[in-house]
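The other protein chains are all here in position, but one chain of the complex has been omitted.
So, chain A:
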């Protein structure tokens, strides 16, 4: 059991991390790349009617899982009304009730929807429908229409397309029994559903609105949907073309009015649409709230912005630490201290790489020179360290002022280096210099800088920054990798060079 402890732990960490990651990325729609925006629309339905007197009930269809869209947010604006929502068949409806309305009543329903990357699962095939019982001459005419259309079509979808086209062109008297050119869309769809039923094809009426950039007083459009045994296929009732236009929102299904009233008259409904761009993260957050996802209680986005920004940096430190483990234990790079390179890398974030390296090298070498001078004064350790800190600050100040006067703004960012880190580096380096010689000291100095640069390059990557901030569970993966590296007992790359003498010795 002991042997499997670590592997199991690693697998558990990775699995947990990936599960949360998958849920957040694909179910809640958190963006995988930074600065992603999603299209979303605010759609408003305005319902008006005149009460007859007495308690009024208004039943209004509201969208329920519209195809290709997801509902982010919804509001009901209705003063003095009681409200319930319920599912009825394929539709969802809001039921507004009030006891004593007077004058013209207006109710609003407002929803924010956004495009869904993936489609929802389609409802199952309802099965073939039974043909309607018609009287003569309609029965034989319908049969004739179906036979002719079938002869010119290949499958269910094309059958519907051809039928709709015929209904619009009216090529013979059979079809003219059913349609006239003055029919409304709704009548046409109703007729098409009846004729399709003659061919045992399930079909339904759909009502929806196009989501444009900006639109007012929109009326719902009526569409035909046929089921091709796999999914519902929308058919344009005017020309038989297949598929909804881009950004079309189905509001309700069926041959029913959107507003049904009790003790009221003159129902009216109209829609208004406004498009709106939103940070994808915000959309995903709202969506998670609607789904009441427990995960969001642990989201970094709930923290104050300042704290968020701090964590944006802090969350990358584990990554840097992982890089150090990699470079030290697998590659064998020698560095000052274990985690000093991460701290240097963090300050590179502010100074940029090249400027950072130049400034760092400059300050450390100047500091070293002064440290060697201090050595001749024979100071004790702590006062000497303190003196080095003071000298480092003065060096930074001089550099900043000098470079500012020369017009090089680089030099100003020197202040962002943690000076205690600089002082410690100088102290360590000088001891190393004295006791192990300059070559060791310089080698470790370069090693530290190289590791810091590598960590920096990884840490400034906007994708990695974004991933770790939006998906902090990635830390578990970093932990798992580090644990895995912790068990690596093989040779370091540098040892292959160090022990190269064994190559020659084997032959002797």
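Convention: a residue touches a chain if its C-beta (ideal position, glycine included) is under 8 Å from a C-beta of that chain, and two chains touch if they have at least 3 such contacts; residues count from 1.
By our rule, contacts and distances are computed from a predicted model.
Undergrad: Just go with whichever of "Cell division ATP-binding protein FtsE", "Branched-chain amino acid ABC transporter permease", "Electron transfer flavoprotein subunit beta" or "Alpha-L-glutamate ligase-related protein" UniProt uses as the name of the absent chain.
TA: When "Cell division ATP-binding protein FtsE", "Branched-chain amino acid ABC transporter permease", "Electron transfer flavoprotein subunit beta" or "Alpha-L-glutamate ligase-related protein" are compared with UniProt, the left-out chain turns out to be "Alpha-L-glutamate ligase-related protein".
Undergrad: So one chain is hidden, and I want to know which residue out of A:5, A:121 or A:503 touches that hidden chain in the complete assembly.
TA: A:503
Undergrad: Out of A:148, A:190, A:260 or A:492, which residue would touch the omitted chain in the full complex?
TA: A:492
Undergrad: Out of A:329, A:365, A:461 or A:482, which residue would touch the omitted chain in the full complex?
TA: A:329
Undergrad: If the missing chain were put back, which residues of chain A would it touch?
TA: Touching the chain left out of view, chain A contributes residues 329, 332, 378, 380-382, 431, 435-437, 440, 487-492, 495-506, 508.
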